[in-house]
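Questions regarding the structure given below will be posed in turn.
Rather than the whole complex, this shows some of its chains in their spots.
Chains here go by letter, A, B and C, matching the order in which they are written, and residues are numbered from 1 within each.
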Amino acid sequence: MKIYTIGGYEEVGKNMTAIEVNDEIVILDMGYDMEAVIEEDNEIEEMTTKDTIKAGAIPKDKEIHQKSDKVKAIVVGHGHLDHVGGVPKLAGSYDCPVISTPYTKKIIQRMVREDRKDLNNELVEMNTGERRKVSENIEIEFVNITHSIPQATMIVLHTPEGKVAYSLDYRLDKEPLLGDKPDYERMNELGEEGVKLFIGDSTRIDEEGAGSSEKTVKTELKHTLNQAYNEGGGVFVTTFSSHIERLNSIIDVNNGRRKIAFIGRSLKEYTESGEEIDLIDLSNIEVASYHNEVEDLMSKISRNKEDWLVVCTGNQGEPRSVLKRIATGDYPLEIKEGDHVIFSSSVIPSPVNRANRYKLEKVLKEKGARQYKDIHISGHALREDNRDMLRMLKPDNILPAHGDTEMLASYAKLAMEEGYDLNDNLFICQNGNVLEI
Amino acid sequence: MKIYTIGGYEEVGKNMTAIEVNDEIVILDMGYDMEAVIEEDNEIEEMTTKDTIKAGAIPKDKEIHQKSDKVKAIVVGHGHLDHVGGVPKLAGSYDCPVISTPYTKKIIQRMVREDRKDLNNELVEMNTGERRKVSENIEIEFVNITHSIPQATMIVLHTPEGKVAYSLDYRLDKEPLLGDKPDYERMNELGEEGVKLFIGDSTRIDEEGAGSSEKTVKTELKHTLNQAYNEGGGVFVTTFSSHIERLNSIIDVNNGRRKIAFIGRSLKEYTESGEEIDLIDLSNIEVASYHNEVEDLMSKISRNKEDWLVVCTGNQGEPRSVLKRIATGDYPLEIKEGDHVIFSSSVIPSPVNRANRYKLEKVLKEKGARQYKDIHISGHALREDNRDMLRMLKPDNILPAHGDTEMLASYAKLAMEEGYDLNDNLFICQNGNVLEI
Amino acid sequence: MKIYTIGGYEEVGKNMTAIEVNDEIVILDMGYDMEAVIEEDNEIEEMTTKDTIKAGAIPKDKEIHQKSDKVKAIVVGHGHLDHVGGVPKLAGSYDCPVISTPYTKKIIQRMVREDRKDLNNELVEMNTGERRKVSENIEIEFVNITHSIPQATMIVLHTPEGKVAYSLDYRLDKEPLLGDKPDYERMNELGEEGVKLFIGDSTRIDEEGAGSSEKTVKTELKHTLNQAYNEGGGVFVTTFSSHIERLNSIIDVNNGRRKIAFIGRSLKEYTESGEEIDLIDLSNIEVASYHNEVEDLMSKISRNKEDWLVVCTGNQGEPRSVLKRIATGDYPLEIKEGDHVIFSSSVIPSPVNRANRYKLEKVLKEKGARQYKDIHISGHALREDNRDMLRMLKPDNILPAHGDTEMLASYAKLAMEEGYDLNDNLFICQNGNVLEI
């Protein structure tokens, strides 16, 4: 078995791994790295594939591309850009289907549209709990896990040389509010059956302990919203647009007390995709995205701000987001003394995000708004969650991914604690390696 | 009105404040500072009052002592040592009652016993929600708040010059598991009636956001215990011995699955005091404190460790605690590969505690135990909780306490954000100041 | 004696303090706060005084302005913007001279020119070591200290009620490379004579130890430049434009090995002002500021980059600085694989600077340049330097300045260690307080 560690082994971003067994290859994820383009004026949709690769934004798939005839499937675990963002650029040159859960498929479809390209690959839907043959020898299985976007999945490859479990981006939420909890039964079963290789998520490996539940965030949201409603004034919430579970919590917690507005392009797109497959109910929500729509809705809200709960984009303080532009006075809706701004998100740790949030918070403070921050939990497994996973799957070999070399090394330390030996059944790779086991 | 800032204005520890109005004085808290004696072999019970003061362990009450005839009452807010620990040393020289809630009274009684002294002061019980006249002009009111020990209270002094609210050590737990939630109604009412001075808790002022609920910790405890029980092996939990609410959560979460043992002197004492006033039910729990008792119970447990949940002292890694001594092999009960140790506490941030915990965790790791840490929330209000409190009470003047000068300054910054002016209606004092307002 | 704490008591920036004795007032510093305008597109030169005050960029001098007839002198300690930047906006409405050392005067003159205003105040030059009567009762003395700009001074006011020493922004460099070392003799003498009040610099109070010498930086610069010259390629250095001492070190350390170019507006202005009073010799240096000038010089350099040492603006990664624009390809001079970039500065800790530097460093890394960072020491006294100062001056009273409330509190803790008592002879004030001693 050969493992091509194409992307995500030197950074958090642009994940891409390929597994080759008996001359058949399956590609796992095709992400892009937002950091790589953040400093430039380039809109990634406008860049050619070559330029995007050159900028370091998408994985260098050259080596695997030379064997493109062997590639039988591209399987995408969930809809975040660092897992799916490379599909519009790269998938077209492989003559094979792109397999994902329904919500992920909707995101792929939208990205292809925005990229103004045709993509000839068949987009195949598959639900967690299902299996599907993708070639003579390889079968794909989706095992339900939880993450901060709907319908994320662990991918299991059944091959003649054993099973490969790939679980980039997961957390173990024992009480999720949307979808089922992780399929512990199947994971334990896999551990009994034998897993030849596990590819694990290093993103939060350095955080001690085990992750909390989305239910906890909902409780915190409830107390925060109660506090804000008690004090009165305008109330603004911002979170990740693809975090449908969180948006549902906001709606629930509001409990009809105020009218709800969703404002911002990505918010509209992710939630409308979600509504199409019954993940969220937007029937009592006013959603605005285009300029006039936004202006009209804001004018309406500003006539009686205390009647509204405004959910909008801008949780990272992005300069052109709705929240930032409200704060700086670009819109008919104002933020003033006595208003409340709730950040149901954490700052993604990069100096640029920190500066953007700093500037936003500074303006909000000057305007006199009360701010509530970090009402959020990460979508990634913490150190003890990763240990739990290893103890369930009992893999023969471990390959940490989704981090830079030091984060992979930190994951390796955990595995060493659990009895694995570096360079024997535990591997630290970089982008472009080919590992044989 | 004169405020004597006797202790707790240059450290976290030895809290003591006195209020003088019309020649009548009420003393609020008489704590001692564990840090001050931690380095020495001194047992505080063996030290004279003078030595204790000299070592900096208890407040220098000289100035107020000179006016001891004016002192009408000593009021203690809750039973933690930094609030009550000075009583056996200092209270005796004031001819007045010591007023507290019942659980705090039990702790005072035990401390006096351990100090091998007589204390002539009457120990007066008063419940939250009650008021009591303590002198011609001053009335005391207890307003229910939540903390990490039972029956903690905000103290309100009703004086001819206005009300003083004193709330050292509180958090705003909207869903407590023992006792009532904070008396929001009364606090808001006090805000309407007018509060001349508020003395607030700076301990966690530097932590952003609002505190979570004990209920959240219980959920985390449940998941952790489930995980440990699923993996099998011995399970040990350690937490603060006076945190009866937490101990109840542990009992609840165990839900009869294993027999429970409580081992350690302080654990026995705090819980038995609690049981006497129906705060905890020990009827199905084996409690051991003295050496033989402990050895016998441990021998019994070691015969079938998987049948037991062992709750013991040692959450800070204290060298002579039960957990540390089990870990280092001092007892018939061992910790081995496959066992679990749950720290339902955080490390109190001092280099000595950090080193003790480091040593304990190192031994536990060598023995092969799986460790779960920080399953805990602080008993103190975070920054936004403190803001909530200020918005409820709307005090005319603010005096931050329970911290060193920089922590008081950080609280002052919060108050400045809320419109207060330093040296006008907001004051940073040091131990030994007399503030007139 | 009344002390008006007008600015710099809640932030690092916009320093301004006034001392009133017997109906005569002297103003010390008039700074502005770069942070306050950094987020906005406003150029401070274009803003009215009122707007600048409103934006929080310059001190609110309303209270002292009402007594403007009593103001006898404005004394400025050195030429950094947080001490002198408010002069063009505020000084004009006081009918009194502005007194400073010669280099500071040149900076004031340039700022007034850029502000396109007339300033009627007489600009009086005074050297360190000199004294001057400014009113019937008050005499000003300049005592030499060291800082990261030439001709910085401690200001001493001799008043009928005692001496006030004001030393915002100083470090104790025992081996400075430009100007004399701090006037220890005079400071000790002042301590003997008696100082009624000392106003001290809290900026770096939280850094343990004592500051190092500029001579140390020069040694480090030498080793770095040697390393870069040995490896070959283009060499770029960036530092603070007003840090003439550092620029001299760079010239010295180059020791004629390469031709030197100074590129950037502020670099030209600060160094030319310095040359006029013999602080730096630019005769062998090519200085460019205006666009064509810059382009021409760069074209020349790019013909043989290895012959040149390029000193340019951009040490904070400022988006429009010369270094950033070279890095992003805006100029005929390029940075490539094998080139060296030396940051003889530290990042001024603000999220915006951090993001700017991050972006710059990212581009430089992509281009393949080797980067050398933090070849610098702070211009501010560290904790032990501040203690040294207190032990020399032995002031009766201490007023920490140049920081937010927590930094002032940290300075207060140092003073408390040295035997001072808060609210007795040690004071924590906020902007707008009037302190009587």
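Quick notes on this one:
One rule holds for everything that comes next: a residue touches a chain if its C-beta (ideal position, glycine included) is under 8 Å from a C-beta of that chain, and two chains touch if they have at least 3 such contacts.
These numbers were taken from a predicted model, which means no experiment stands behind them.
In this structure file the homo-oligomer totals 4 copies of one chain sequence, with 3 depicted.
One rule holds for everything that comes next: only the chains that are shown with their structure count from here on.
Shared numbers divided by all numbers used gives the overlap of an interface; between chain B and chain C this overlap exceeds half, so the copies present the same residues. Centre-to-centre separation between chain A and chain C, using Cα means, comes to 46 Å. A straight line joining the Cα centres of chain A and chain B is 41 Å long. Separation between the centroids of chain B and chain C, computed from CA atoms only, is 47 Å. Looking at chain C, no residue sits in touch with two or more other chains. Residue ranges on chain B touching chain A, taken from their complex, read 174-175, 208-210, 212-213, 215-216, 219-220, 223-224, 226-227, 231, 365, 370, 372-375, 384, 387-388, 391, 417.
Of all residues in chain B, those touching chain C in their complex are 10, 404-406, 408-410, 412-413, 416, 421-423, 428-430, 432-433, 435.
Across the interface of their complex, chain C is touched by residues 39, 350-352, 354-359, 362-363 of chain A.
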